[in-house]
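A single protein chain has been removed from this complex, and every other one stays in its place.
Residue numbering begins at 1 within each chain, and the chains themselves are lettered A and B in the order written.
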Amino acid sequence: MSIEVRGITKGYGDFVALDDVNVSIPTGQLTALLGPSGGGKSTLLRIIAGLEVADAGSVQIEGVDATSLPPQRRNVGFVFQHYAAFKHMTVAKNVAFGLEIRKRPKPEIKQRVDELLELVHLSQFAHRLPSQLSGGQRQRMALARALAVEPKVLLLDEPFGALDAKVRKELRDWLRRLHDEVHVTTVFVTHDQEEALEVADEIVVINEGRIEQVGTPEQLYDEPANDFVMGFLGEVTTLGDHLIRPHDITVHTTEQAGAVRGEIVRALRIGFEVRLFVRPAGAADEGADVVVTLTRTFARSLGLEVGTAVWLAPETGARVVPVRRGSAGVLSDETPVSTEKGATAAV
Amino acid sequence: MSSTLSTPSGTPAPSGKGPAKVRRARPKDALTPAAGLGLGVALIWFSLLVLLPLSAVVLTAFDDGWSTFASTLTDRDTRSALLLTVGEAALVTLVNVVVGTVIAWVLVRDQFIGKRLLEVVIDVPFALPTIVAGLVLLSLYGPRSPVSVNVVGTRTGIFLALLFVTLPFIVRTVQPVLQELDADVEEAAASLGASQFTILRRIVLPSLAPAIAAGASLAFARAISEFGSLVLIAGNIPGETEVASLKILKFIEGDNYAAAASVAFLLLLVATVVIAALDVISRRVARRG
Partner (left out) sequence: MADSTYTRRRRGPVTVVLRVLVIAYLFMLVIWPVSLVADRAFRPAGLAEGGFGPFLERLTEPGTVYAFNLTLTVAFWAVLINTVFGVGISLLLVRYRFWGRRTLSVLIDLPLSVSPVVVGLALVLAYSSARGWFGGFLESIGFAVIFSTPGLVMATAFVCLPLVIREIVPVLEEVGTDAEEAARSLGANGRQTFWRITLPAIKWALVYGVVLTAARALGEFGAVKIVSQGAEFNGETATLLVENRYSNFDEASAYAVALVLVLISIIALVVVTYLRPKEDRP
C-alpha cells in the first residue's frame, strides 16, 4: 500500500470535516476520492499532502510516517483546482522550480523540463507566461511541475473543476493515458461521478466526513454498499421501498404479480432513449413518480404514451437497495441487497 | 445599444469573469451636442486651472533660452539643494520599500488586538495637513523633546519628516495585492519542497514587486516635492538642509521667478516621469494577469 490513512479526524470549529477516516491507497494506481462538495474529500487530500494538519490520526506514505512532516519533506506532487501557477515565471521556470529547489545540476534540470513539457504537449509554450495559456494548458503545466520532482504520490484536487466541459473530457482521457505511461500512485478528488467512473482504477466514496465505500468502478456501480453510494453513482429512482436504476425496471402493459401499478404522466424522448415518469396508483403528486428509461423501439412496441396504465417490476438480476428510513446517519452494517426475479416482458 | 439588449442577462460570460466584463465591453458613445458643450467647459476650466499655469512654469524656466535654466542649476546652493532632495528622497524610499512591505505583511498575515487601530494610524500622515505634520513631529523630536532629541535644522529632521509623510504609500499599494495572493500558489511551492524563506523570496516577493515599485515611485515623487512638513523642521541652511521646494520658495520671495521656475520645471519633470512609470507598471501587471 502506498498511502495508509489511519484514524484521521479534522474539524473546523463545530464542523466535523473528517471523522475517524481509515483508508489504504494502493501503489501505482489511479484512485479517485469521490463525494459531494463539503464532504471532506479535499480536506483528506490536503492532509495527505501536509497542507492541513489533522486533529488526530496518522498518515503513512510509502511506509514512512508522514504525520508530522511538513509538506516540503513529504515528496508529494500536488495539483490545484485553480492551477496555482507562478504567474511571474515562464512555463519552463514553473516546471523547473522543484528541481531548482533541490539544487539539481543545470543541464539535468533543462533535460528533465524538456522531457516533461514534451509529455504534457507544451514544448512550444516553454517561454510563455502562464497568463498566455488556456486553462487546460495551465493545468497541464501544473501537472508537469508536480511530476518534475518525481514524487512518490501525485495528488490532484478537483484538477478539472475550473475547466469547461469539452476540455475537461479531453484532459480526463489524457490523464488516464498519462497515468498508464508514468505509473505514479495518483489520487484525485472529484465530485463528478462520471469522471471517477471513467478514469479511476479504484474509487473511495466520501460523504459527511466518512468513507461510504471503497471499490472498483464496477463494484461500486453494481454492488453499492448503501443507498448513498447507489444514489451518487448513476441515476436512481424509487420503486416501492427500494432504490433502483431507471434502466433496470421492466414495463408491462398487463397486470403482473408483485409489480407496481401506475400511469404514465410524462414521456421524454432523448435520442435513442425514452424516459417515462410513472405515477404509482394512489400517489398524490410528482414526488412519488418512478423514472423508467427504455429504448425507443421497445417503448414503441408496447405503444406507451402519456395516460397508459403500466405495471413496473425490477428486471432479473437488477441491483436494488432499500430506502434508508428512520433517523439520519444510521448506517446498516450489512445492507440487504436482493435480486428479485421478475417476469421479463416478451418482445 | 443593441449589443446590450441582445445579451440575455442569464448568459454567463465566456471567460468566467462575470457579467461586468460583458457590460464594460460595450462601445462608448460619440459625443452628443450637450456632452460636447460640457467637455468644452470642462476643458477650458482644466486649462485655466492646470495646463496654462504649468505651461507658464515651463516657459518661464526657458524664457531666455537655456541660459537662466543652466545658470540656476549650476549655482552651488541650488545644486546642493537638488542633490539633497534626491538623496533624501531615495533614502526614504528605500527605507519605505522594506518597512512598508513589512507593515503590509504584518497587517495582512498577522492577527492581534489593535490591528484595526494600526490600519487607521497608517492613514494619519495622509490625512494631516502637511504643516501640522511638521508640528506633530516637532512635538516629539523638536525643542522640548520628551526624548531629548532635537532634529530641527538637521538632515535627520528632513529624513524623519519625509518618512512620516510617505508612510502610507507602499503599505497601501502592497496590502491589497498581498491580500489577493492565492494561498494555493504558496502551497504549491511548499509541496515542491520550497522552505518558508524560499517561498517568500521566490514566490511572494516577486508577486508583490509591481505593487512595491508602484508604491515606491509614489513615495519618491512625494518626497521630492514635499514642502509643508519641512518648513518648520528643515531650518533652510543653504547648502546644508535646504531642499528643492524650499529653494523655490526662497527664489519666489527674492522675486527671482525664472530661477524658481527652473527648479520647479525639474520637479515637474520628475512628476511626469513617475506618472509614466506607473502607467507602464500597471500595464505590465495587467498583461501578466
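Criterion: a residue touches a chain if its C-beta (ideal position, glycine included) is under 8 Å from a C-beta of that chain, and two chains touch if they have at least 3 such contacts.
Only a predicted model underlies this, so the values are computations on that prediction, with no experimental measurement involved.
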item	value
Sole residue of B:Leu54, B:Leu73, B:Leu91 or B:Ile281 that reaches the chain not shown, by the stated touch rule	B:Leu54
Absent-chain contact - pick from B:Arg79, B:Arg109 or B:Arg201	B:Arg109
Contact set of subunit B toward the excluded chain (per top definition)	1, 4, 20, 23-24, 26-32, 34-35, 38-39, 41-43, 45-46, 49-54, 56-57, 60, 99, 102-103, 105-106, 109-112, 114, 118-125, 127-132, 135-137, 139-141, 144, 146, 160, 163-164, 167, 183, 186-187, 190, 196, 199, 221-222, 224-228, 231-232, 244-245, 248-249, 252, 257, 260-261, 264, 267-268, 271-272, 274-275, 279
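To be clear about the criterion, only the chains that are shown with their structure count from here on.
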item	value
Subunit B contact footprint on subunit A (complex, rising order)	49-51, 70-78, 80-82, 84-89, 97-98, 101-102, 129, 131, 142, 145-146, 148-149
Residue ranges of subunit B in contact with subunit A within the complex	182, 184-185, 187-195, 198, 202-203, 206-207, 209, 287-289
